[in-house]
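Below: the structure, in structure tokens.
What you see is the complex with one protein chain gone and the rest in place.
Which chain is which? They are A, B and C, in the order written, and residues in each are numbered from 1.
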Amino acid sequence: MVGKSVDLKTFSAKDGLWVAFVVILAILPLIPAFSSNSFRLHVMILILLYASMAQAWNIIGGYCGQVSFGHSVFFGIGAYGAGMAVVTYGATPWPGIIVGMIMAAIVAVIISYPCFKLSGHYFAIATFAIVEIFNRGFLVWDWVGGALGLDYPIIKEGLVNLMWHQSKTGYYYSALVIFVIIFGTVRWLEGHRFGYYMRAVREGQETAESLGVNSAAVKLTAMALSAAMAALCGAFFAQYNLRVDPPMVMSLDTSMKFVLITILGGAGTMLGPLLGASVLIPLQEYTRAFWGGLGGGVDLIIFGVLIILMVVKQPDGMIGLIRDVGKWASNKRAEERN
Amino acid sequence: MSFRMSKGAFWATLAVFLVGVFCFGPGMGQTLAQEKVIKIGTLFPLTGPVATAGQRCQAAVQTAVEIINNKHPELKVPLADQEGILDGYKIVLVHADSQGKPDVGKAEAERLFNQEGVWALIGSYNSSVSKPASLVAERMKRIFMCGASSSAALTQRDMNFFFRLAPTDETESVEFVETLKWLNQKKKANIETIGLIYENSEFGKHAAGEAKKAASAAGLKVVADVPFSPGATNLNSEVQTLKNANPDAVLGALLGADYSLWIRTMKQMAWAPKIAISYCSGYQDPVIAKQLGPDADFFMGSTAYSPQFNVLMPAVGDVEKIFKTKTGGVPFDGDSIQEAVAMLVLAQAIQKAGVLDAEKVAETLHANTWDSPLSLGGKVAFAKGGQNSKAHSVVTQLQGGEYKRIFPEEMADTEIVFPIKPWNQR
Amino acid sequence: MALLEVHDITMKFGELVANCQVSFTVDSQSIVGLIGPNGAGKTTLFNCISGLCRPTKGKVLFDGEDITGRKPYVIAAKGAVRTFQVVRPLKDMTVFDNVLVGAFLKRSDNRQAFEKAHECIRLCGLESVQGKLAGELSIGGKKRLEMARALATSPKLLMLDEVMAGLTSTEVKESMDVIEKLRSTGLTLMIVEHVLEGLMSIADKIVVLDGGLKIAEDSPERIVNDERVIEAYLGAKYSQRYKQRKEGGSVD
Partner (left out) sequence: METFLQVLIDGILSGMVYALVAAGLCLIWGVMDVINFAHGEYLMVAMYVSYWLGFLVNVDPLVSTIAAGVFIFGLGALTYKLIIRFTIGKPGLVALLATFGLAVFLKNLCMNQFSPNFRILSDTWLGGKTFHIGGIILAVPQLMAAVLALVVVVLLYLLINNTRFGWAVQATAMDRDAAELVGINTERIYILVFGIGGACVGIAGGIMPSYLAVHPEVGSMFGLIAFVCVAMGGFGSIPGAFLSGILVGVVEALAGFYIAPVFKYVAVFGLYLAVVFLRPKGIFGW
């Protein structure tokens, strides 16, 4: 979408496609093949959730170029926000979600400020370290449930409690709303000053500064925004699984998922996270469903090989793959014409 | 990294999304054409840090199903002498891997019910997985049989469809403290202080909490409280902390590899308490005694089963032969055998209820006392909330690589070696 | 009135002295050339003015305000914008988007920023490549991009660091035209050049650096005859001979 950004319209044909896509998604549960409690609906919920998570990461990791492995911290804070509101205080999750998002943004700014002074691998390892510190900190912090975690009671279902019992349709539409919020925000950013500034910082910090871009402020803002959105996803994750504990939400594994999905799909692009989640999540869920019961970790072996292949062969992600195929096809057409 | 996005790319993404969701969907969960089949799901951590235990549990359920489905007149176990239940219904297992993660476990539980159409679930070893997974079952009004998860909280939720066979860490803690009191009386052991070492996870933390409660009720003083990160590269500071506090007795909750590391580190530091009692898992892993050799001796723990219990539970021996074919010769342990019991008791209840109706079967499970030759004490009965009120375990001590029964006295077969022999006198 | 005043700038990197007590002024709406041989400290001086380095000593006043050691983006926002000698395109962004980043400095509204970017792209003759990724441009294209991007920020003072180096003479000519055009719009320019051709014809004033010291500050006509300048550029020997020839005498 960058290439055509020469035109002035803020609402382009591309956005029309997005709207169409969301409408299709919204209609899907009405088709019988997606019965209200099917595994397929579960997979779709996960795709939407992980695509949103990846898109949240994409703000700072893709657009702004700061590869953080620490996003599970923010995801976890969001999850704990919702979890504690319901489990500890017996309230609805909503205030917890808001507080969680704000807390995540604050924590993001505090820990990112010193980290942004680090470069390359030093930064990456610092974010690893932060995840481990938070993970272990939460494991011993009794106020948040410590190692025991938080278990949701069964309470009244509905939007008020953001909880549904038998049917997954409610969760599906909630995930869709989160998806729309996060993708919409990123789409908006992409076409506005802040979006250009983020990419400028990614491409060259000194250059950006010479053009009047306060790169530190851009990075911190992007990080805060990204963290708040990750927290929103985390809150949904807690509501969906009805349990929060540190290994579940604040672990390197979770962090890696943010990164992997985005990179596999195509970092710094709007479609990348969705594409990555659409491939990786069904793969993960269905390989586990097919082979997981064998107990040999076959699903994970395949998963590992696939990651290697994908990363090595197409570092631009699947977006790059599609682009290459597109190029190849148009070349072919051009040849035929000649 | 930014590309000119064509409409093509967009539609390609949509296609990938839909293919991902659609293609795999149908075809899953198609059942065998056979009519008289009861599908039961198993949900265990088949990969991840506790995969060993999970795989053994799965094998135990498979063993039980083999007994139920086929005629085994040589076994003195209910349902062994007939083929199937309810006049020819056979049980078919559908296995799933929780990876030891609550979110995965919950998703798999839902898939097993909704997609695979299982009738009931057995699982799921980790208490942290059993909690959300059993919630799924409860909300669907389906039965969840839990063999070995030990968290007492599981059966304090007033659930109607949840049944747990193993003794809880609460009862185990009381039993441990009883053992110490008994030692003080009988042996003038003079045990006054307690140290706790446990992995900082749902399992360890919960056990330690119960241990503290039981200890303070009995007037014992907890002088060292040492949680550690599971999968640690060493346990030096943990053991050093214990050594410095030098408690008379240590209660431990450590799984597999951590347990062996703990023992070896204590040996290296040339320290041992007078007595050490462990919650299930690490201590009762049959591999421990073999691999640690004499170092494993004189440590104690609660055991629901060990091959040396054959005198008490004569029926197990032949069942174990089947189990061993699935585990490469590893015998039952106290966790896995509970899963076999869970399967057997469920089948007995279905047989007795006479219908495949979850509510009826759950009522039947609650209402009766079940014969269970694979359980210590031989009986199983469920209290409100689903706890097996007849759950027993014995405090044993490893002597010469064998689990010797020490307490309660009426079950004992050996005199306790007290205190633990120093490392250099073995 | 002077738009930029540089007072006694000294910049040391450890033992190495890159600039030593350099002072000069740049008048509003003038073109000032900053020349000197390799390693004379031109780029360092630029870095000190634009905030990339903090000078060890000395002061920089811009528009009457002390901007010494301020952050680059603050200085850029005040209107003193520079280009880089070693081009730094934002590689994975298109040429247009590169310029747009500059345009956003003074305009947060998309429409205005887009218009400004278009204008600067036209001015620098980049229309035909505006949709390309900046990393794919030729070196000449990248130099022009540097300029377009800086221009888009609507600066008061534009500091060009060797935008003409490595260009063909026609390209140099074109650039000169653009610079003349800019001055007529009221812009002040400070130009670092290694190549003197062309610069001499448009500059109002030339500042010469050598070995970190300012050795001359004068109009172009006088600079070309300045001994020290010739010595700096052509070496002592040549300068000596030049002097001798001038004096008509001979030494050894």
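Simple rule for what comes next: a contact is a pair of C-beta atoms (placed from the backbone, for glycine too) under 8 Å apart; a residue touches a chain by one contact, two chains touch by 3 or more.
Only a predicted model underlies this, so the values are computations on that prediction, with no experimental measurement involved.
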item	value
Visible chains in contact with the missing one	A, B
Full-complex contact with the absent chain, from A:23, A:91, A:110 or A:125	A:125
Touch criterion as defined above, residue of A:110, A:301 or A:329 at the omitted chain	A:301
From B:96, B:207 or B:226, residue that would touch the chain that is not displayed	B:226
Absent-chain contact - pick from B:257, B:312 or B:381	B:257
Which residue of B:293, B:314 or B:422 touches the chain not shown here	B:293
Residues of subunit B in contact with the chain not shown	47-52, 55, 200, 226-229, 231-234, 236-238, 240-241, 244, 256-257, 260-261, 264, 267-270, 287, 291-293, 295
Hidden partner chain, residues of subunit A it touches	67, 114, 117-122, 124-126, 128-130, 132-133, 136-137, 139-140, 252, 256, 259-260, 263, 296-298, 300-301, 303-308, 311-313, 315
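Criterion: only the chains that are shown with their structure count from here on.
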item	value
Distance between chain centroids, defined by C-alpha means - subunit A, subunit B (Å)	35
Chain centre separation (subunit B, subunit C; CA means) in Å	75
Subunit A residues counted as touching two or more neighbouring chains	2-4, 199, 268
Residues within subunit C bordering two or more other chains	92-93
In the complex with subunit A, residue positions of subunit C that touch it	50-52, 71-73, 76-77, 81-84, 88-94, 96-97, 100-102, 104-105, 108, 110-111, 113-114, 130-131, 149-150, 153
Residue ranges of subunit A touching subunit B (in the complex, touch as defined)	1-4, 13-14, 17, 21, 24, 33, 37-40, 42-44, 46-47, 62, 136, 139-140, 146-149, 151-152, 154, 165-166, 199, 237, 241-243, 245, 247-248, 266-271, 274-275, 278-279, 281-283, 285-286, 288-289, 292-297, 299-300, 316, 318-320, 322-323, 326
Footprint of subunit A on subunit B - complex, ascending	1-10, 12-14, 16-17, 20-22, 24-26, 28-29, 42, 44, 46-47, 51, 54-55, 58, 94-97, 99, 101-104, 106-108, 110-111, 114-115, 128, 131-132, 135, 138-140, 153, 200-202, 204-206, 227, 229
